[in-house]
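What follows is a single structure, and I will ask about it in a moment.
A single protein chain has been omitted; all remaining protein chains appear in their positions.
Coming up: subunit A.
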Amino acid sequence: MAAARRLKRVVASQPGFLNFKSSSESLSGRRKRVNKNKKKSWNKHSDINDVEEFLEDVRLQERTTGKGKTPRPLRIDLILQQDSLIPAPKDVLAYQQPNAKKLRRISQKAEQLAAKGVVTRRQKRLLSRRPVTKEAKKSDTEANNNPNRDYYDIWGQEPEDWYLQQTGKKRVKRPEKLSDRPSVLPAVEVIAPGGSYNPDFFSHQALLKEAHEVEVKKQKEEDKLERQLAVNKDDTATEETVIREQVEGLVEEEEEEEDEEEAAHDEEDEDAEGGSSLAKKKTERQRKREKADKIKELRRLDSKRQMDHRQQLFQLRSIKASIKQQEQSTEDKQKIRKANQEAEKSQPRRLGKLKFQAQDLEVQLSDELAGSLRQLKPEGSVLKDRFKSLQKRNLIEPRERAKFKRRHKLKYVEKRAFRAIT
């Protein structure tokens, strides 16, 4: 990074290099003062795009022409070239190095050591410090979905006590109920033979029939709803009926009303008289009579019961038959209930707000059937099929796509321009 910065500085210091940014900044003047003496803030507030563009350009030139074509030499450079045939005197001082011998000796020694294969301590430290290869991101290699991850024998022999020894704790036991499958359905249900790409006639018809029945059912339900909501045309209000309703009881029926009122009055009077008779006390006679009636009633019932008992002897056969019938019916009901329970097990359970919606049967109509594998057009989506299968087997609850709900209602405001018009 230091080298890049140095290069940028060198390029920026080229005589022909226009620094646009500096000029624009000096012209505009008023700009927020930022401190660029720390790395973070320098990274944030400096714009090196122009430099990058230039470098990119140079690189492109190099790539396309093969050799690094330098841009057309500057006029000043041409002027400063040396045209004279006499070479300039060699500047001895420039070539002098005070410790040349020392350096030569060191390099020779290093070569000898390298030839022998000895690595000095210093070199070792340098080599160990420098990371030559860029490591792959730790997060990528340790992630669970790394495509080059290693697998090992997870079911190999592992001593159970190792965990106990190391940590002094026992592992938490997994509840046994969790090992039960939530559904008896198999994981992959193969489609009926009519779903083959080149099906046999009868099985295809059978599959079409199934799909047809589903459609018929749906249609029936829709029809039922329509019927329930249907309105008889005769019942709709016409103007006549409306007027009649409004006028009802107002104009011609006053006489009838009066008669009705009188009748109502009479009834009330009678009720009033009947009410007064209830206040009288019961006489002795009446009480005795009531008692005698009660006893008679009891005796009657008793004799009836005895008669029934006696007759039941003769009715044994029919009683047996009726008992048998009852038992039979209870048995049948039990069987049906058990069968229902068994069927329930293979049904998806209701696990949440939404009910399970079975997906449509995948079937191709007779004219959609392809004659060859090349012309086959696939039906249905395996992704959706797997999703529904997971719901069917009670592994997840049925879910719907989440709708976008606004937290606050939108306010609509007219623009000023419109307000002026309307």
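Assume a residue touches a chain if its C-beta (ideal position, glycine included) is under 8 Å from a C-beta of that chain, and two chains touch if they have at least 3 such contacts; residues count from 1.
Simple rule for what comes next: contacts and distances are computed from a predicted model.
**Student:** Quick one: the chain not pictured, UniProt calls it what, "Pescadillo homolog", "Peptidase S26 domain-containing protein", "Enoyl reductase (ER) domain-containing protein" or "AP-3 complex subunit delta"?
**Tutor:** "Pescadillo homolog"
**Student:** Check each of A:Pro15, A:Gly117, A:Pro131 or A:Pro175 against the chain that is not shown and name the one that touches it.
**Tutor:** Here the residue in touch with the unshown chain is A:Pro175.
**Student:** One chain is left out of this view; which of A:Lys36, A:Lys320 or A:Arg399 touches it in the full complex?
**Tutor:** A:Arg399
**Student:** Considering the whole complex, not just the chains shown, which residues of subunit A touch the missing one?
**Tutor:** Within subunit A, the residues that touch the unshown chain are 40, 43-44, 137-140, 142-147, 149, 151-155, 172, 174-175, 177-178, 182, 186-188, 190-193, 195-203, 349-353, 362-364, 366, 371-374, 376, 378-387, 390, 394-397, 399-401.
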